[in-house]
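Omission of a single protein chain aside, the complex is shown with its protein chains in their original locations.
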Amino acid sequence: MRKLRLGMVGGGQGAFIGGVHRIAARLDGRWDLVAGALSSDPERARASAAELGLPPDRSYGDFAEMARAEAARADGIDAVAIVTPNHMHAAPAVAFLDAGIHVICDKPLAATRADAEAIAAAVARSGRQFILTHNYTAYPLMRQAREMIAQGELGEIRVVQVEYAQDWLTEETSNKQADWRTDPARSGAGGCVGDIGTHAFNLACFVTGLEPEALLADLGTFVPGRRVDDNVQVLLRFRGGARGMLWASQVAVGNENALRLRVYGSKGGLEWAQETPNAMSFTRFGAPRQTLTRGGAGATPAGQTLLRVPPGHPEGYLEGFATLYAEAADLIGGLADGTPPAGTQLPGIGDGLAGMRFIGACIDSSRANGVWTDL
Amino acid sequence: MRKLRLGMVGGGQGAFIGGVHRIAARLDGRWDLVAGALSSDPERARASAAELGLPPDRSYGDFAEMARAEAARADGIDAVAIVTPNHMHAAPAVAFLDAGIHVICDKPLAATRADAEAIAAAVARSGRQFILTHNYTAYPLMRQAREMIAQGELGEIRVVQVEYAQDWLTEETSNKQADWRTDPARSGAGGCVGDIGTHAFNLACFVTGLEPEALLADLGTFVPGRRVDDNVQVLLRFRGGARGMLWASQVAVGNENALRLRVYGSKGGLEWAQETPNAMSFTRFGAPRQTLTRGGAGATPAGQTLLRVPPGHPEGYLEGFATLYAEAADLIGGLADGTPPAGTQLPGIGDGLAGMRFIGACIDSSRANGVWTDL
Amino acid sequence: MRKLRLGMVGGGQGAFIGGVHRIAARLDGRWDLVAGALSSDPERARASAAELGLPPDRSYGDFAEMARAEAARADGIDAVAIVTPNHMHAAPAVAFLDAGIHVICDKPLAATRADAEAIAAAVARSGRQFILTHNYTAYPLMRQAREMIAQGELGEIRVVQVEYAQDWLTEETSNKQADWRTDPARSGAGGCVGDIGTHAFNLACFVTGLEPEALLADLGTFVPGRRVDDNVQVLLRFRGGARGMLWASQVAVGNENALRLRVYGSKGGLEWAQETPNAMSFTRFGAPRQTLTRGGAGATPAGQTLLRVPPGHPEGYLEGFATLYAEAADLIGGLADGTPPAGTQLPGIGDGLAGMRFIGACIDSSRANGVWTDL
Partner (left out) sequence: MRKLRLGMVGGGQGAFIGGVHRIAARLDGRWDLVAGALSSDPERARASAAELGLPPDRSYGDFAEMARAEAARADGIDAVAIVTPNHMHAAPAVAFLDAGIHVICDKPLAATRADAEAIAAAVARSGRQFILTHNYTAYPLMRQAREMIAQGELGEIRVVQVEYAQDWLTEETSNKQADWRTDPARSGAGGCVGDIGTHAFNLACFVTGLEPEALLADLGTFVPGRRVDDNVQVLLRFRGGARGMLWASQVAVGNENALRLRVYGSKGGLEWAQETPNAMSFTRFGAPRQTLTRGGAGATPAGQTLLRVPPGHPEGYLEGFATLYAEAADLIGGLADGTPPAGTQLPGIGDGLAGMRFIGACIDSSRANGVWTDL
């Protein structure tokens, strides 16, 4: 398999998620990072590119130039990773898609509905791939959970409890990561709901395969002066009758990154927590609770997605993220070779739009003091 | 200290909670069970009394006779425990209170609001004690949590997540316990919400000391043909601005009796689960998570409530229940001796009425398709 | 069933284990405490008896007088509980047995081998019951583990890892409990090995049903000036080829009462920890790990020993202890009525002697710098 060529927009010095994307792209040896517009600050862009060993002629001052230049090269990038703050997703995404280059974009899709629709339109007209890095869906046990539910192991799904608790914004905080996430101009109108609520919502839908129908939300802001929500409480209704609750918080003291999903059906229940991702609890009604491990006894085919090391050798956040990049390589490389894979579990534009509807509905419902709002 | 004399209404053969009350009363050696109207079925009442070694002349055919007779005896009972199904709380409670006998009553207070008010009126006019066995409040770590919060260890409370998940009603079930709990005529209009939702609500209020202001509920019934709710999802607002979520379910496969409380404030967070009641997680913002154990390092005075065995020697459900009986003995014996305790943490009529308001508001809100309803 | 009459030797004010025995005797309502020689200090004996509501004429100044007097009464005690420090077990045990009274005795059996043999001889000549309160064997899941192993669910047992870690003697400590346990004249030559090592050894043998063949021990004393061991490390060999390790420590900082047993056979493995006694891990080779709960799905008949409350309602240390007293009532009451139970799982004199051999062999092996020593 040819190694694919990756470009990056954003992710310069001091960024968090850009570094994660780079490790993820490297881990399975399927991508080479060869080009970038790493910062809107030219000095930082240059220095970041040098640090990463990018050839100087492929360190671009802005994404538009990069899209044009890379599209024109015979050895141009196969895909671009967009790892900027939310309000800076749409412009580069559209530029690269329109230049014929596949896009891997961090979540949520965009800061505004208009931006989101612009991206969706570009995806549609370009025919290019658009991959949204809802990385938590790529944990092997989440793939396995989805497969078990699809195969009816839990019976008819009744109750979905999902939560994502952090505490890093418990007090007024100022740093590169906090600043843009609490600035509506950069993050969009949703704070916590966009940053982590969308992950929780996406994961619940991915795993259960249920279609969300409506929600009712109560968004709160506990830190004085904060301009976006920092605590999100939502009731969910799914088509077919299942009910859910979603809680996301950035002020839940004692929680680092506690994404947790629990699903209960007429025949069984599943419980999983992101901070210990190599085990999942599964109970068939009337039988003892089982602990299913990543790739361990009882692993389904989907649960054996890209196992790099045997059970008991913990994989983590970066491996899940890397799986997205490996699958992106399968997809994009396969398309280039005329051998696309039969299907993919990669999150895409549809997930991005669903996330935007989720954010919007949460804000609308909450502003109306809690009314059921269609999704 | 004189051992006090206890009577019991309900709790005959085949009952569950009656046996729990008897063990709880016995455990600390403060009560002798001396009289009972153990069943509405005279044969079962007699047999049950014989099994428990009650003197035949104090095994009564009905509670009214029992109240009259015991009130007339010089060695009459000091208190009566009422352990019947919900719809059978009010009549005996009123009878005993009006006969001047203190009442210890299982929760929820009653099946209907009218019944609840009748009890409250009898409490008021009789001046007798009324103790409602919200037993989970008596776990030492819940007493400690309440004290820590009252002392400001968590700062201002922001978020309260409480849940009570069981799975025993996942399928259509018929037995003595299930039958009355799923029959609105006996349990009241609320099923899961009354049986376990009230425990969760009560515990959240007890521990946080917050006053609940309003709720918004979505009650569901997943088992076909069931006439009461079996899954309860509630948003809560507390006076002062704290927000909460409450989930109670009897169809959450894999959960036996998973009452769990999490409280987050501006300075710290607490997390506790009833199934492992001897440990509680506590985090001060910015410091490592601590595991506080029953009576262990860092135990506050309230956390040392009736420690019978040292840390590491697990106490459980029955010991918590017994603490209510021991404190009831302190209170009732103290009143009899003219030496009542300075205060008490025992749940009482106020908690019972709050629970009824909770049930009613949940039902009302849910029937209106989810509207904020005052408490 | 007639309530049985219990006497007690030791257990006066300030004692720990005496109070535990009294709660255990009370919990299931099978025993009345009616007589005692509660302290060797007459003043404390009187005060303790008054506090417990014993009739003054049955509060005795010494055990010998008590044995004579109770044996002579028509309503004399059915059994006596001996809850004194180790060096004070033999004299009262022999006196009561020889007076025809059944004995329930705290562990270890005695402080010296001579004492142990004196008790054994008295048991043999009296034909009375002798019950040693190795309470951990009475946890329902330990009964279930024993049954599962006996039925071959684990295959042939290969490895037994047992440990009992505490930290309360990490530093030089002086209080009623610590003083006698670290005084060879009162505890016997073994410190930690006798106090908790015997529990670990007994539990491992009880659950596995294996016969211990030899051991090799390394006893250590870490606290300067301490006259007995406070850390015990032992290799074990069982008849049939199984191997084991036993670790007991009173200086393992962070451990309150961490008795833990793990057993592995050719077909399966079991893991259990006393501090969370309502769950046990069970794995069939090649299948997912299961969590078996007290009385929950998959509970065997033995695992349903005296379930007082349903799964998810935690029982603990006192309930296990109470099971010994309830079974003692079945046994002693049954013998009195001519209807003894078909069998019993109660620990007895054989366990006591095995424990003494264990202590002796540990000390001998360790003094010889670690040599295999027969049991």
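Letters A, B and C mark the chains as written, and numbering starts fresh at 1 in each.
Here is the rule we go by: a contact is a pair of C-beta atoms (placed from the backbone, for glycine too) under 8 Å apart; a residue touches a chain by one contact, two chains touch by 3 or more.
Computed from a prediction, not measured in an experiment: that's the story for all the values here.
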- Task: Quick one: say which of A:Glu211, A:Glu256, A:Asp337 or A:Asp374 touches the chain that got left out.
- Result: A:Glu256
- Message: In the whole complex, not just what's shown, which of A:Gly241, A:Gly312 or A:Pro341 touches the removed chain?
- Response: A:Gly312
- Which one touches the absent chain: C:Gln151, C:Ser266 or C:Gln304? C:Ser266
- Hey, which subunit A residues sit against the chain that's not shown? 3, 16, 19-20, 22-23, 26-29, 52-53, 166, 255-258, 274-278, 293, 296, 308-319
- Message: In the complete complex, the non-displayed chain touches which residues of subunit B?
- Response: 282, 286-293, 296-298
- Task: Can you list, in ascending order, the subunit C residues touching the missing chain?
- Result: 154, 158-159, 161, 163, 167, 170-171, 216, 218, 220, 222, 231, 233, 235, 237, 241, 243-245, 247, 249, 251-255, 262, 264-269, 271, 281-285, 289, 369-372
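What we mean here is this: only the chains that are shown with their structure count from here on.
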- Message: Distance between subunit B and subunit C based on Cα centroids, please, to the nearest Å.
- Response: 34
- Message: For subunit C, give me the residues that contact two or more of the other chains.
- Response: 293, 296
